[in-house]
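Shown below is the structure under consideration.
So, chain A:
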Amino acid sequence: MDESDRSNIGMKRANLDLNDEVGNLVMPGDEFSIPKDSSKVILGPGLRSVIDKRSNELKTIIACKAGLLRKAKPNTFFLEMKTRSYHSFKKDDVLGIIKQKSKGEHYSIDVACRELRAQLSKNAFEGATKRYRPDLQVGDCIYGKVMDFPKDYPLELTCVQPSGKACGLGSLNGGHIFHVPVHFVRALRTASPKDNLLQKIGRIVPCETAVGANGLVWVKASNAVLTILVAQLLQTLSKANPDEYGTYLNKFNSTVRTVV
Partner candidate 1 sequence: MSNDSDSQMEVGQSDEFERLKGQTKSESLFPKPPLVNPKTNKRQDGRSPKDVRPIYVQTGVRDGAKGSAYVEMGTTKVLCIVSGPKDLPKKMDLSSTGIISVDVQLVGGKMSEKDVILIKECMEAVVILEKFPKCLLEIFLTIMEDGGSSIAASICAAGLALVDSGVPIYDTPVGSTLLYDGKDFYLDPSKSELDSVDLTDSEKNDSGGGIVTMGYLPTREQICLFTMEGKMDAEVLASAMDSLTNVNLKVFAVIRHHSMELMKEFKETKSKVNK
Partner candidate 2 sequence: MKPKTIANCTRSLVKGGAKNGIRLGARGIHEFRTAKISFGNSVGSCEAVLLPGTRVFAQASAAIGEPSDSRPGEGAFTISVWVSPAATGEMVGSSEKPSAIARTLERMFKENRAVDLESLCIKFGELAWILRVDVHVIEMNGCLQDTAALAVLGALLTFQRPQAEIDVNTDELVVLPLAECTPVELHLFHLPAVMSFALCDEILLAEPCQEEEDILPGKLLVGINDSKELCHLHLTHPIEQELLLEATKLAQAQCLDRLNMLKGLVEEVKTQREVPIYKRPQGPRATGTVLSLSALETSSRNRSEKKPSIKYLSPLITASDINMLEELCIL
Partner candidate 3 sequence: MAEVLLSEEEKYYLVLGVAQDIRVDGRSRLDYRSGDVEVNTVTNSHGSVRIRLAETDVIVAAKVDLGVPKTETPNQGIIKFLVDCSPTASPDFEGRGGDQLAETICRILSSTYAKSSSINLKSLCIVPKEFCYIVDVDILVLQCGGNLLDVIAMGVKACLGTCEIPRASGTRYDLGKPVPVFSKDEFQFDYLDVSKAPVIVTLPRVGRYFVVDATLEEESCSKGKLAIGVAPDGSITSVDKLGKACYQVRSIAASVQMAAKVGVDVNKVLSDRINKLKLSKLHSAKPWPPKPEEGMDVE
């Protein structure tokens, strides 16, 4: 059967228009036609362009994941999806645990993602040189930034900003590190200042937190009990749905009062 009646039956949706579909649910395999007018379209995660082999120009745009189609201002399209597993992008802040320190120039890092191998150069610290550089042990937590991930290589982390300063990046000591679903992490990080969970928690229990895009969260409060309590709270919240957050927070508040 040819393209048209396949689309009629609904087996496949082709020649959609990007701008129309914004906000709708998009299924993997859906084909979008190239917008004629705009010269330039930026495709975010979940969308990819297909190049015709013979005449090598853009044929179509295909959704390779399921999610809501979102549009950012200058012609940027991406799919918003609720995933539990982490897919790395450049300049992501991730939390990792040092898996092993090899003889060479790299630590290999466990970023709590089965199919991703990560590594961190021993020199990628603030003011590190060949002679003076932090000596990390196996099991230490590091808060790093994804420098780049080459095709069939472990992704490369770094603990310095391009400015050469480590703004909060580096190894974290003390506290507690635990794992929550990735979409919850995204919620935490992209929340607007006023309904930011971490700040609310912080008002109850003053604590340091580091949230990695890969679903690892690191918490450190003034003492062990509070640390554990905060960790518990976050883990429960990650399972709860947003409108219950308030009640949980109140409960948490009362328990903290009893402890302190």
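Throughout what follows, a residue touches a chain if its C-beta (ideal position, glycine included) is under 8 Å from a C-beta of that chain, and two chains touch if they have at least 3 such contacts; residues count from 1.
A word on the picks: all candidates are chains of the complex that A comes from, given by their letters.
Bear in mind the structure is a predicted one, so any value in this text is a computation, not a measurement.
Engineer: Which numbered candidate, 1, 2 or 3, lies in contact with chain A within the complex?
Structural biologist: 2
Engineer: What does chain A use to touch candidate 2 in their complex?
Structural biologist: For this pair, the touching residues of chain A are 85, 97-99, 110-114, 137-141, 172-179, 216, 218, 224-225, 227-229, 231-232.
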